[in-house]
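Apart from one protein chain that is not included, each protein chain of the complex appears where it belongs.
Naming follows writing order (A, B and C), and every chain is counted from residue 1.
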C-alpha cells in the first residue's frame, strides 16, 4: 500500500526533503502506552548527522506530536508526528541530471517530472526522521513488555564488530554510543576509514546486524506473511539496503545440512535453540530464539568525484560533481532507522497474534 | 494477510502435504489471457522431483482448474487451481519430534497441536505445486507482453554457473534444462556434489539468481512498497530462502561509491544503465534495467544423519534419524517456485501502475 | 481486494455457475475449532432451493473440505471448501442479451466478453454456496463463545414478521424453519404472495433483518473500519442487496434527537442500552447491545414476463423472455448468506481486537 505498512499496527510516511515537514501517522498502537519524548529525541539524535562520518547538514529535528497522545500516553487513535524541515539548500540541485544510484531518473519515469526533486524529495533520507520518531514510541513499548530490538554495524571497511552477546545490555550500549559498535576499538578503525573515503571524495558501505530478543514463539505466518517476509519488506523500504539475510543467511548456502540445521534442546524444562542458524524463524514462525538478521548497506551514492550520467531533461549525457553536503557513509545513521521499522514489524505481528492491547498488556510467557 | 499476497493481482495458497489437495486462488488476472496447460505442466515438471538430486517421492502433479478459465482463456474472475495429493506415506512422521530447521516446533507453538503435522502439513514444499501452477499462467502472460523472468542456480557446492547473458534466450534454455544451469559443465559438477551429500546422509544449499527483463521504468513505489520490498516479501515466503539481495547485494557493502554507483548513459536516444549495481531498482522504482536478485537457499533440513532435537510432546530431548524420502538439495526445484512468485510480484506491480488490463493490453514503450 | 474480504479472518470466493465448482478459502480461523459437517449441511440446506417459493433447479450441494481441517478440527491454516456444480442447463443462456438488473452488461464492459456468461458465471447466486459453507464453520464457532447471529425476513409483500425477542432462541427457530420467519402465520401469507408473483411471471423483494447478540463492547474502529462500514461492505457484496440500515436506520432520519438517542442505564451493575436506536454501534464501535441491521432485497431480476433490453453483441435493442428456472423471491434463500458474511465480519473484528485465538479461547466478559 505504497507509503503505508502494516496490518494491525501501521505506519504511513509523508514528506519531502525540502518541503514544509516530513512525518508519519502511526495507527493501531494500544491505548495507554507511555510516550517518552526524551527517548524519541534520543533516537532522533542517533539518526541525526553529528560526526565527521556524517553530512555537514545539521538540523534540529524538532518533532511535534499532532494527535493520538493525551496526558503523555497513547490514546489508541492515530498518532501523527511531524518533523518540520529547516536548513535546506535547494540551489544545490539541478533538475534533470540523474545522480547515479539515486532515484532521480526512476522518479522522473514514475512521476513524469512532477516530483519534488529538491534534495531527493520524498526519496530523501530526511523522511526517515519521521520513521525514527514513530519507531521510538514502539521500541519503548516493546522494551516495557520484554522485547528488545538492537542494531550495530557489523562490518564496514573490512573491519568487523564483535557479535551480540547479551542483547538487552548491548542495546543500552548502542543507545548511548555515538557510533553504534559493540567493540570500541573497531569503531575507531571504521571512523578513520570513513573519514579517508570522505577525503577521497568517495563513500563506503557496510553491513548492519539486528537482534530481536524476547519475541515469543509462535509469532508470524506460514507462506506470505512469514516473519522474514514482513521484516524484509520493511527493511528493503529503507534507501541503501540492497540485501537482507536471516540467521546464517548467504553463508548457509555453502553449508551442509548437518552443519546448518538448528539444534533444539530442553533447558530448565523449556525448549531452547542452542544452534540458531535460522535466525529464530522456522517455516516463517518464531521459535522463541533471538531473531537475527543483517542488512547490506550500499555506499552513499552522493560522492564528490566526477561521475558520468545523463541529463534526462536535455536528453544527453552529462557529468556530475556533487557539491551538496552528504554522508560519506550511512551505516551509522541507518541503525536507528532499522530499529524503528523492525519495531514496527514486531508490534504488528504481536498485535495480529495477541490483539490490539498486547503492547499494553504484555505477553504471557 | 497470511496466505494471500498481492494488491491488484493476488495469490492465496492452501493445502497440506497429506491432505486432499494443495492449491491456489489467483485473482485480478486480466481477462482474455491464454491459459496454456502444457506450459503449466512444463513448469510443474521443473518443480517435480525427477533426478538423483531429488527426493524419491514421485507424484503426477495432475492439476485441475476449477474456475476463472473459460474456452482456454482467463475470464478475469478468480482462478482456483488444485493439485490433488497422492502417494503420501504418513507413517514416516511421528508427532512431537521436532525435525531441526523445519517448522514442526514453531507450528506447534502457533497452532497448539492442532496443525496437520503429517509431512510438514501446510509448511510442506508440496504447497509450492499450486504456486508454480498459478505462476505459470502469469509467466506466460508476461512473456506475451515482453517481460521475461528466469532463474538459475548460480552457486552450489562451491561451483558457480556463468552469468545471464541474454535473458530471453537464457530463459528458453533454463525452461528446457533438467538442471537449471546455463553452463552444462558446471551442472555436472553440482549434480555430483549433491549426489555425494546424499550418499553421506547429508544435504547441500546454494544460491539461485533471477533476472527480470523487459520491465518498464517507473514501476514500484518509494518506501514501503519498493520493488525490493515486494519481491523480498514473496521470496522469503518460500521455505528454505534465508537471504535475498538485489544487484551487487552484500558485495556492494564492501565497495566504495565510485565503484558501486550505477552508470547511466544515452544509447540510441534512450537511457540505459551500463553499470547495473542496484539490480534495476533505484529508490524502490525500476529504472528500466534488468531486475537482478539472488536468494540464499539453505541445505535441505531433512538429512538421514542422526540429529539431536526435542520431543515437545513428551517434553524431553530426543534423537532423530529421518527415514522419509527427501531432497538432498532444493536448489533445482526452487527455481520454478522463485519464477512463480516473481511473476506474481511483477504482474501485481504492473497492474497497480497500468490498470487491471495491462497483462492483456501490454505496456506502451 | 476483489474476491477476498477481511483483515485477520478472511474469505476468498471463486467459481462460476456452470464451471466445475464454486468455493471459498477461509483463512485466519483459530486452530482447534470443531468443524461440524452436519451444521454446514444444515446451513447449505437453508440456502438451497426447496420450496415452491424457489427455483425449480435442485442441486445436492455436496461440499468437500480440501484443506485446513484435521481430525474434525480446524488447523489454523487456510480452509478450502469446494462445492462441485451439477445439473447446469447452459443452453438456457444466449450471450449478448442483457438480462435486466443482472450483471450481464456490466460484466461485459469489465471483462470485454471473456467472462463465463453461462448462468451468470461468477455473478451467480451459486457462488454463495461456498460462502454459506464457510460461514457455517464461523457461525458455529461464534455460538460456542456466546455470540449469536440470526436473520429473518422482516418484510415481504406488505406483510411484516414480528420482531426478534430472544435472539439465541430465535436463532434456533430460524435454523429449523423452512421459511425463516418468527411468526408462522406471517410465513403462510408471504409464501402465498410469492407463489402468486410466480404465477404472474413476476417476482417480489423484501427486507431481511439480522441480530447479533453477545458481541462485546469496544469492538470495531472509529472512521473507516466502523462496525457498520465492515458489515455493510460484506452485505452489499451479496447480489440483490440494495440497502443496508442499522438500528432505526432510515426511520431515524424522520425523528428528533430526543426520540432517536440511545438510552443507557445501569442494570445489575452493568451498562445496558435500554433504547437501542443505533443498532448497538456508536462511533463505529460496539456498545454491548445487540447489533441490529436490515437489508433491502430487490425482487429477483429473472422474471418470465417479456422485457425490453439490449443485445450488446449485435448492438441492437432486443426483447427477452427468460425461460430458465429461477426464484420468484430470494428473501428466503438470502438469510443464511447474510448470516454467513455477518459471521465473517464478527470473527474478523473479534480476531483483530483479541488476537487470532479468540474463536477458540472466547472473550472474557
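Just so it is clear, a contact is a pair of C-beta atoms (placed from the backbone, for glycine too) under 8 Å apart; a residue touches a chain by one contact, two chains touch by 3 or more.
Model, not experiment: these values are computed from the prediction.
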item: Sole contact to the chain not displayed, among A:49, A:78, A:100 or A:205; value: A:78
item: Selected from C:50, C:143, C:173 or C:309 as touching the chain missing from the view; value: C:309
item: Candidate in contact with the missing chain, chosen from C:148, C:277 or C:342; value: C:277
item: Where the missing chain touches chain A, by residue; value: 1-4, 7, 10, 12-16, 19-23, 25, 27-28, 31-32, 64-68, 70, 73-80, 82, 110-112, 114-116, 121-122, 357, 360
item: Chain C residues touching the omitted chain (full complex); value: 1-5, 7, 11, 13, 98, 100-107, 109-111, 122-123, 127, 155-156, 158, 197, 200, 202-207, 216-226, 228-230, 232-237, 239, 241-258, 260-266, 269, 271, 277-279, 281-288, 296-303, 305, 307-310, 312, 315-317
item: For chain B, the residues touching the chain missing from this view; value: 7-8, 77, 222, 352-356, 358
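Operating definition for what follows: only the chains that are shown with their structure count from here on.
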item: Chain centre separation in whole Å, for chain C relative to chain B (CA means); value: 38
item: Geometric centre distance via CA averages, chain B-chain A, whole Å; value: 27
item: Interchain centroid distance [CA atoms averaged], chain A/chain C, Å; value: 45
item: Residues of chain B touching at least two other chains; value: 1-4, 7, 13, 110, 122
